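Heads up, the thing below is written out as structure tokens.
Then we have subunit A:
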Amino acid sequence: MKAVAAPDAGLRSIPALLARNAATLGNRPAYREKEFGIWQCWTWSQAQEEIRALAMGFLALGLNRGDHVAIIGRNRPAHYWSMVAAQMCGAVPVPLYQDAVASEMAYVLGHSGARFVVCGDQEQVDKVIEAEGEAHTVEQIIYTDKRGMRKYDHSRMNWLRDVQAEGRVAHQRFEAELDARIAELDYDSTCVMLYTSGTTGKPKGVVLSSRNVIETARNSSEFDKLKPTEEVLAYLPMAWVGDFIFSVGQAYWTGFCVNCPEGAHTMMTDLREIGPTYFFAPPRVFEGQLTNVMIRMEDAGRVKKWLFDHYMRLARRVGTALTDGRPVGAVDRLRYGLGNLLVFGPLKNTLGYSRIRVGYTAGEAIGPEIFDFYRSLGINLKQLYGQTEATVFITQQPDGQVRADTVGVASPGVELKIAENGEVFYRSPGTFVEYYKNPESTASTKDREGWVATGDAGFFEPGSGHLRIIDRAKDVGRMADGSLFAPKYVENKLKFYPNILEAVVLGNGRDYCTAFINIDLTAVGNWAERNNIAYASYQELAGHPQVYETIRRHVEEVNASVAQDPMLSGCQIHRFLILHKELDADDGEMTRTRKVKRGVIAEKYADLIAALYDGRTSVYTETEVTYEDGRKGRLKATLRIEDVRTTPTSAQRMAAE
Partner candidate 1 sequence: MLYREAGDFKTSYRDDSQTFPLKLDRMGYWVTLAVAFGVIPFVITDYWANAVLVPFLIYAIAALGLNILVGYGGQVSLGTGGFMAVGAYATYKLSTAFPEISLLIHILLAGGITAAVGVFFGLPSLRIKGFYLAVATLAAQFFLVWLFNKVPWFYNYSASGQITAPERTFMGYVISGPATSASAKYLVCLVFAVGLAWVARNLTRGTAGRKWMAIRDMDIAAEIIGVNPLTAKMSAFAVSSFFIGVAGALLFSIYLGAAEASETFGINKSFLVLFMVIIGGLGSIFGSFAGAAFLVVLPVFLKNVLVGALGWPTDLAAHLELMIVGALIVFFLIVEPHGLAQLWRLTKEKLRLWPFPH
Partner candidate 2 sequence: MDQLLYASEVLVNGLMTGVMYSLVALGFVLIFKASGVFNYAQGVLALFAALTLVGIQQGQVPFAHLINAITGSHISSFGWTVPSLLAILLTALVMVGLAILIETLVLKHLVGQEPIIMFMATIGLAYFLEGLGDIMWGADVKTLDVGLPQGISETAEAWTAALTGYGFFIDRLDIWATVIAALLVAALVAFSQYTKQGRAMRAVADDHQAALSVGISLRFIWVMVWSIAGFVALVAGIMWGTKSGVQFSLSLIALKALPVLMLGGFTSIPGAIVGGLIIGVGEKLFEFYVGPLVGGATEAWFAYVLALIFLVFRPQGLFGERIIERV
């Protein structure tokens, strides 16, 4: 069908694809949003009308070629329309993280010099106004939700629907202009600019061209044979490249439908109602759901519990094989079928996963048993490896070659090479154009032949040829004794335990490794409840001796498994402590995508680190914290430090004998 043909001259921009879809798939749903109790629906041709109206409205407001249009808000059709409308006008959409605090927003607005800002609601508008301060760099603010806005000075503010209305009435004047600008768009015109919440330093504006986006969308769509009948749920931050590729790139390329939840608090019910066929979620979502499932099953009656356990055991045995289409005995097939009727089917249904054809997870390593849990239910969950600079796809797992510990083979059109220091390099049609207003870091990331450093260290698995990522290249260090230090590798193993939410392993240049642990309040809290252990706060629960005991056991198990790998056996943890607060993006300890900022932590918790290495068994500390409402406060605590048994590696054992 047309959707998967090579792009002819006409299909070299998102607006062009929109026109194509409106023509060929006019009456198929393009967008749905849960609002006012039902799923409001827009077909492709309706969507085109809306977007054009908005674009003309933008023209009326004086949007120029090359302007930047910042978009801040939750996933809503109107916001996706704003992006495409901006493109139509020859401007560049710049989606921002809606949970960014004003200070973060100030930098990005300043850096991109956005003249227009589209805000989801009053809250975002307030932030923008605060962020720009006296500067008034923003010329037009367009808001989607009218609630509470009538008090504001509207000299440079408009309700999005009013802008559209203006566009509609003015279509006589602007239609020609708009078509002209759309026609100007070609494969090298900028499609979108996304700010990477860099793990270090200021965020960088990654400029992606139409070529980047459309080529990638085409390849990846073909790779998974996406059809116009797919349903996706758009719930991940719009500022994140993944959402842009799934909800705009691939959606426009294949013409499938993008569904927007009513809001964060109804996300799970909406997921269940829509039952997406093509689904992406970072590992933490899957982890969260699995924990949730287990907790809910705790309270189940005996019969249900037995059924569940019994069939989950079966699933673990044959489930993944069935999903991969590997041969399975007739009897087991039959039993699995029964299990599907009694447990798997209903379970997937209540989770909203019944209809998933292709599911992806990425961004972090996912725990093997979590991964297998979903796959054994018959959900085709796969891993991919990518980054903003590559317009997501670097490697991904083809159907039937799915494993928890690799990230698959090079995506179509992507070339890979691994430098001697283990860092992974790639080159692809998706490779970004440049960092906006930042030639030097562009140069340092992308060399003349277009090879881009991922910043991750990894190696090709002999045999399967799948890529395995160990850690961030710069985080891979050496211990004092010169052995390899790969904190992430160990942290992931730790985080696979439901009780452990986050872990930070230290030891670069030291003679042994230590770790900070964040317990998972849901899991541990539930455990505490069942053993009626009272606790007032995260801090109190974290300090509980029994909790320490459990965590220590986990750490020892991890040490044992780390010891298996001679290359990394040096990374076993000798001492650890459980942090008195959860690591939090608001405190700058993590990125918005929940990646640990090692630098920040190293200095912020210097006192704790010191204690971990000077043999003390407890340490007193004070930490500054930011509350939801932005107020700051100090947290005082005395933390216990525990020693952990380590496992001698095979080599050492031999030596001992």
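Behind the choice of candidates: all candidates are chains of the complex that A comes from, given by their letters.
What we mean here is this: contacts are C-beta pairs under 8 Å (C-beta built on N, C-alpha and C of every residue); 3 or more make two chains touch, one makes a residue touch a chain; residues count from 1.
Computed from a predicted structure; not experimentally measured.
Colleague: Sticking to the defined contact criterion, which numbered candidate from 1 or 2 is in contact with subunit A in this complex?
Modeller: Every other option belongs but stays apart; subunit A touches 1.
Colleague: Would you pull the subunit A residues touching candidate 1 in the complex into a rising list?
Modeller: So the residues of subunit A in touch with candidate 1 come to 32, 37-41, 231, 272-275, 293, 296-297, 299-301, 304, 307-308, 342-343, 345-350, 352-355.
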